[in-house]
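Missing here is one protein chain; the remaining ones are kept as they sit in the complex.
This part shows subunit A:
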Amino acid sequence: MTYSTLTLPQFPHYRIFASLYKNVKNHRQIRDGIRSGSISADFDFAFLNAANVLSLEQIYSALFRCFVDKANGKMKANTIHTELISDMSTVKNIMEALTKFGIPSKGDTVDLVVLKVLYSGDEDDSGDGNSFSPDALKKISGQLDSAIENDGAGGCCLTDTELESTADLHKIRKNYKLSDLFSEDRDRLNRLLIGTIQLKGL
């Protein structure tokens, strides 16, 4: 049970729980549970297919986009976590974004990036009680560890080094519709993704 906490300089009242679960086996069960609504309401996360994630900077960039849109009243999805998945994607249609960038339906095992937006201090404007505290983080991590089956490995810290092993450049090329623009150079690819995320829908 390891995780990271992300903060954005410009949005100091958000704390983001972040963890990477590798070799997840019961992804279909989680996916179906979320889709049918049979999973309990407090099981509220943004699950991302780690294959599409190249870097932490890409995740930060999507978080920024998400918080800016929220502050401007321009959110397209109903919840911040769905909005976040949609902000990682290139597609306008939210269902399509969930299919391509959320929990994948194929594969025996998959790698998942799990994010949860928490509110620190008295700025909890969520109304859903997702306040930040060290205990809350531990509870979230425990909740995920028991729900996600990956041979007891649990989550690991979300770092660029870890993401390097889980990113799938072919998937990124396809899902971000890069075709000719695609570059094997990770730094260049990263900037292309960030630009795409920032400019989506504009």
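Quick note on the criterion: a contact is a pair of C-beta atoms (placed from the backbone, for glycine too) under 8 Å apart; a residue touches a chain by one contact, two chains touch by 3 or more; residues count from 1.
Everything that follows uses one rule, which is that contacts and distances are computed from a predicted model.
Chain not shown in the complex: UniProt lists it as "EKC/KEOPS complex subunit BUD32", one of "EKC/KEOPS complex subunit BUD32", "small monomeric GTPase", "Exoribonuclease phosphorolytic domain-containing protein" or "Proteasome subunit alpha type". Only one of A:Pro9, A:Gly37, A:Pro134 or A:Gly152 touches the chain withheld from this view, namely A:Pro9. Residue in contact with the omitted chain (choice from A:Ile39, A:Val68, A:Ile94 or A:Ala153): A:Val68.
Of the listed positions A:Met95, A:Cys157 or A:Leu181, the one in contact with the omitted chain in the full complex is A:Leu181.
For subunit A, the list of residues touching the undisplayed chain reads 6-10, 12, 55-57, 60-61, 63-65, 68, 72, 74, 181, 186-188, 190-192, 194-196, 198-199, 202.
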